[in-house]
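With one protein chain removed, the remaining protein chains of the complex are shown where they sit.
In this document, chain identifiers A, B and C correspond to the written order of the chains, with residue numbering beginning at 1 in each.
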Amino acid sequence: MTDALRFHVPEPEVRPGGAPDFSNVPIPKAGSVPRPPIDVDPRDIRDLAFSIIRVLNRSGEAVGPWAGLLTDDELLEGLRHMMTLRAFDARMQMAQRQGKTSFYMQHLGEEAVATAFRKALQPGDMNFPTYRQAGLLIADGYPMVTMMNQIYSNEADPLKGRQLPIMYSSKEHGFFSISGNLATQYVQAVGWAMASAISGDTKIAAGWIGDGSTAESDFHSALVFASTYKAPVILNVVNNQWAISTFQGIARGGAGTFAARGLGFGIPALRVDGNDYLAVHAVAKWAAERARANFGPTLIEHVTYRAGAHSTSDDPSAYRPKAESDAWPLGDPIVRLKNHLVLRGVWSDERHAQAEAEILDTVIAAQREAEKHGTLHSGNKPSVRDMFEGLYAEMPPHLRRQRQQAGV
Amino acid sequence: MTDALRFHVPEPEVRPGGAPDFSNVPIPKAGSVPRPPIDVDPRDIRDLAFSIIRVLNRSGEAVGPWAGLLTDDELLEGLRHMMTLRAFDARMQMAQRQGKTSFYMQHLGEEAVATAFRKALQPGDMNFPTYRQAGLLIADGYPMVTMMNQIYSNEADPLKGRQLPIMYSSKEHGFFSISGNLATQYVQAVGWAMASAISGDTKIAAGWIGDGSTAESDFHSALVFASTYKAPVILNVVNNQWAISTFQGIARGGAGTFAARGLGFGIPALRVDGNDYLAVHAVAKWAAERARANFGPTLIEHVTYRAGAHSTSDDPSAYRPKAESDAWPLGDPIVRLKNHLVLRGVWSDERHAQAEAEILDTVIAAQREAEKHGTLHSGNKPSVRDMFEGLYAEMPPHLRRQRQQAGV
Amino acid sequence: MPRKTMIEAIRDAMDVSMGRDEKVVVFGEDVGFFGGVFRCTQGLQAKYGKSRCFDAPINESGIVGTAIGMAAYGLRPCVEIQFADYMYPAYDQLTQEAARIRYRSNGDFTCPIVVRMPTGGGIFGGQTHSQSPEALFTHVSGLKTVVPSNPHDAKGLLIAAIEDPDPVIFLEPKRLYNGPFDGHHERPVTAWSKHELGEVPDGHYTVPLGKAAVRRPGSAVTVLAYGTMVYVAQAAAEETGIDAEVIDLRTLLPLDLDAIVASVKKTGRCVVVHEATMTSGFGAELAALVQEHCFYHLEAPVARVAGWDTPYPHAQEWDYFPGPARVGRALIETMEA
Partner (left out) sequence: MPRKTMIEAIRDAMDVSMGRDEKVVVFGEDVGFFGGVFRCTQGLQAKYGKSRCFDAPINESGIVGTAIGMAAYGLRPCVEIQFADYMYPAYDQLTQEAARIRYRSNGDFTCPIVVRMPTGGGIFGGQTHSQSPEALFTHVSGLKTVVPSNPHDAKGLLIAAIEDPDPVIFLEPKRLYNGPFDGHHERPVTAWSKHELGEVPDGHYTVPLGKAAVRRPGSAVTVLAYGTMVYVAQAAAEETGIDAEVIDLRTLLPLDLDAIVASVKKTGRCVVVHEATMTSGFGAELAALVQEHCFYHLEAPVARVAGWDTPYPHAQEWDYFPGPARVGRALIETMEA
C-alpha cells in the first residue's frame, strides 16, 4: 500500500520569538574561490553557483584572486557612495514619516551591491533596475536633489508627478525607468543588450531582480533570450533573503541557490558576497568583460540581507526575529569596507565620523533645496496638464477632449 | 579598444538541400546509464541531465539497469498501441486531406513516448497533455471512435464541436482537456499534484510540453511551484527536435539539453531515448515511484524526432532536409520494439504484418462507425444550441438573450 | 449585529468557507504566515494549517495556473493577487484557461476558483497600485466579475463566489477596506463601524451573484456605479440635490440588466460612473446596453464619468479620481440636457 502524499511548504528557520539562526548558510572563506578566465566554458564553473566569492576577510584584508582591482581612492569613493546612500535613505524614510511623500524604500544593509556594480560599467551601458538600486544613481553622480524632487512629486520632479516615489528614470545615467511591476524589466535588459549587439555597438546592459521576483515568468524569458542570442547582458539577482514577508525558500524551492538557475541555460552563474564592496565590483567587472568580449550573459547572485523593512508600508517584526539582521553572517557592507581602509592606513574612525557628518550635511542641504520645490502635499506640484501630457508623442483627440473637460 | 559586439542567432546544422547531420548528437550506449535509487539526492545525478537513458541496443537486446520491467505480454501490448497510433494517424491525416475535418496533428516517430509512459501510471493519475500525446488515450483503451467523433466535430463529438480536432478531454482516462495555448497546462499539472498532496491522496500528475514550448513562461512557473512544494508530478519535455519550423536550439539556447533546466531547481532531471519503449517506460516508472513516495517532481526529457509535418498546415521540406528523419540516430520506435520482440522469439515479421493489417481493419471500422455520425462538413453536427451551452454551470441572462436572438 | 471592516468581512468569508468545506484552500503572495499585505488572510494559516493557507512564490501566472489544476482535481481554491495591477501575468491563465475549461471539455472538467484582488486608487499608489481592470474581465466569456462595495456584501458575495461552480474574479476596492469613501479625500475618514452596511452577520450567508442593489432611491436620473463609486455617486446626489437613484451593480457579469432597465425607464436619464480608464471601460458596455434597452425612454444621452485615459498618476491622484464634483457636474448636465 502506498502512503498518503504530504504537502510540503518550506518554512524559514525561525519566526518572531525565535533566536536568529544562519547556521545553515555556508560561508566559504574569503579568497577561496578561483577566478576563471572570461572565456571559460560555463560547464567548467558550475560549482561557482553554489559557493560565494568573497574578497574581504574577517580581519578586513582583501585576499584571493578576485582582490586587487581597485585603488585606495576608488575604495574611498565607494565608501562615500555607500555612506551617502545610507544617509539619503534615513532622511527620506523620515520624510515619508513626516508626510512629505507617500512611500519610500530603503537599501539598509545592501548598499554595496549597486554602488560597487555601477563602477564596473562604462558610460553608455544601461541598467534595468528594481526599486532597490538607487546606489546605481548615487555612484554615478546623479544629483540627489533630483532624486528627492522625484520622491516628493514636486514641481521640479523630472517625471512630473506621474510615477511613484523612487521610481527614477535617467537615460543619461544608464538607469532605465523603473517599473512597479516586478521582473518585467529583466527581459527588457536582454532586449537592450540584443539591440546593442545587433547594432555592432560596444555597450552592454544589466538586469536587476530580487530573490522573490526570480519566481516571476519574465525571469525565465530573460534567461531564454539571453542564452539563445548570447546577449551582452549581466543578469543580477539580489538575494536579500526576503520578499516582503516571504523568505527566499519559497522562490528558490529545492535549488540550493538562485545562481543555480543559470545552469539550466548554460549561462555562467556566480554567487558573490553582496556585503563586500570589493567582491561585488570584481565579479561585476568579470561579467562586464565577458559581455563586452562577445562571450554572452552572466548571472550573478548577490548574497545579502535586507536589514530594514521592505518599504515604509511594512513592519518586518511580524514575520522575522527582530535581531535577525544583526546575526547576518556577512556583516555590514559599510563597516567592512571601512575596516579594510583603516587597515590599509588610508582611513580612520575620526575621518569616518567626520565623513558621516559631512555627508549628512550634504544630504540635508539637498533636501532643503528639494523642499523649496514642494513636497507631495504642500507647495507647488506638477500640473493637471502634466497628467494628460506625454502619454503619446502627440496627444490624440480623445485625450485632448478629456483635458478640456478637466478644464486644463 | 573593444571589438564591436556581434549578434548570435543559433542555426540548425543543415537546411533543405544539405545532407542530414546528427553527428553532433552524442548517443550513449544502451545500458550505460546507472539507475539511481528513487530517494537519490538530485545533486548526485546532475550528469543524467546530459546523458540519454537507453535500454534497447542496436541488436535489439534490452540491456542495463533500466531493463527488465515489462513482461513479453506487456511489450506486445505496447507494440500494438504504437502500431494503432500510427495507423490511426495515417487515416486521420487522410481524412483531413479529404476534407472530413479541418486539421490534424500526427505523432509519426514519437509513438513510444506517450504509450509507454501511460503504462507507468495508475488509474486516477492525471495527465496534462499537449496535442501530441494521443498515445496516452490509445494506451489507456479510450475508444478510437470517440476520438474520431471529436476530430470530425460530428453529432457524437463528446465536446459538442466546440474544440479543435484532437483537443480531446477525458477525465475518466486521466487526460485533461487540451488547450491550444502552449505550456499553460504544465503549471496546472503541478497544481493538480499539489491538490492531491494537500488532500492526502495517492494520485500523481504528469505535465507535458514540447521542446519549443519550454521557452514559454509557464514552464518556469511549473518548475518553481513543483520545486517549492515538492509536488508529486512528472514534468515531461518531449524534445522532438523541432517546433514548427524552428529547431530546438532556439528554445534551448546555450544549455546542453532541456533536462538541464531542472538543475536550477533541484529537480532530478533525466534524459531518455524517446524512441525506446522500454526506456521511456522504465524512466516514467522511476519518476512515478518517486512522486508517489513523497520525493517530489522529476523532469524527463524524451529525446525523439518529429518525423512528420508539424500539422496538416505544415510542410517541413521548406525548412529541413527531406531525408533528415531517416538519418535520426535513435531509429523508429515501432521497428525497434518489433526487433526486440522478434529477438525474444515472441514475434515475427509475419505476425507483425498480420497485426498491421488487423489494426488497420480496426481503425477503418472505427472510422466507418464515426462517419455514421457525420464529418465536419457533412452529416449531422453538434447544434447551435451546443454553442451557447456549457460555458457556465447555469446560463446567465445575457447568453440566454443571445441564444434567443440566434433563434435556437 | 457586529460591525466589521471590509477586510474583516472578507477574512470572515474565507474563514467560514474553509470551516465548512475542507476543499477550500487559500494562497497567494504573503498570504500565509503574514496574512496578506492587507491582512485579509490573517490567522487562517494558524487556524487551518499550512496545507490550507500558504505563501506562494511571486508568480501570478503560477498562482492562478496551480489554482486551476487544483480546481480540476476537485478543490476550491480562493487565491489572492496582491494588487489587481499585478494580475496581468495571470491574464493568460484566467482568460484562456480558467474561463474555458468547462466549455471546451463539455463539463468533463470545471474550474471553481475565486481570484481576489484589491482594486482602485485613492491611496497614492500610483500607476501600479491603483488600477481597475474590470473591463478586461467582462469581455471574457466564461468569467464572472464581482465588485463589492461594503462589508456585508463583501462577505456574502465572497462566500457565494467560493461556492460558485465557475471562475469568479473578485475585485476589492481597496479604498473601501476601512470605510465608505465618497471621494472627499480632504475630509476625515468614516469608519465602517459608523455605517449600517458595516453590519456583518456571523456565520454563513450569501449575497447572490448577478443581483444589483438600489443604494439610494430616486426618480430624476439613474446612476450606475460599483465599488467606491457608489459612495461618490451618493455624495454627488446629495451635494447637487438631484434626486438620483444610485444602483450598486455588485456583480458586473452576470449583470442585473433588469434592475438597470427598470430604473432608467423610470428616470429617463442615466449616468454611468467608474474609476477605470474611460475608453472601452465597463461604462461603455453599460451605456451601450442602456441606450439599446431604454432608447425610447431616454431624455438625455447616457453620460459616462470615469478615470481619464492615462495611467493613474501619483501626484495628480485626486485630479484623476472621478470624485463627487465631476459626478455632480455630469448629473447636472444630464438633468439639463
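The criterion applied here is as follows: a contact is a pair of C-beta atoms (placed from the backbone, for glycine too) under 8 Å apart; a residue touches a chain by one contact, two chains touch by 3 or more.
These numbers were taken from a predicted model, which means no experiment stands behind them.
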Neighbouring displayed chains - absent chain, whole complex: A, B, C
Hidden-chain contact residue, picked from the options A:D218, A:D314 or A:E371: A:D218
From B:Q163, B:Q241 or B:S325, residue that would touch the chain that is not displayed: B:Q163
Residue numbers in chain C that touch the chain omitted from display: 85, 88-89, 91-92, 95-96, 99-100, 103-104, 127-128, 135-136, 138-142, 253, 276-277, 279-285, 287-288, 291-293, 295, 298, 300-304, 309-311, 337
Interface residues of chain A (partner: the chain not displayed): 126, 128, 158-160, 162-163, 167, 169-171, 176-177, 179, 181, 184-185, 187-199, 205, 217-218, 220-222, 224-225, 228, 390-393, 396-398
Where the unshown chain meets chain B, residue by residue: 7, 9, 11, 15, 102-103, 153, 157, 160-165, 167, 179-183, 212-213, 215-218, 243-246, 250-251, 253, 313, 318-319, 376, 381-382, 384, 386-388, 391, 398-399, 402, 406
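The working rule: only the chains that are shown with their structure count from here on.
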Most remote chain, CA-based centroid, reference being chain C: B
Geometric centre distance via CA averages, chain B-chain A, whole Å: 42
Where chain A and chain C are represented by their mean Cα positions, the distance between them in whole Å: 36
Centroid distance [mean C-alpha coordinates] between chain C and chain B, Å: 41
Interface hub residues of chain C, defined as touching at least two other chains: 51, 56-57, 59, 61-62, 89
Junction residues of chain A, two or more chains touched: 7, 9, 215, 217-218, 250-251, 253
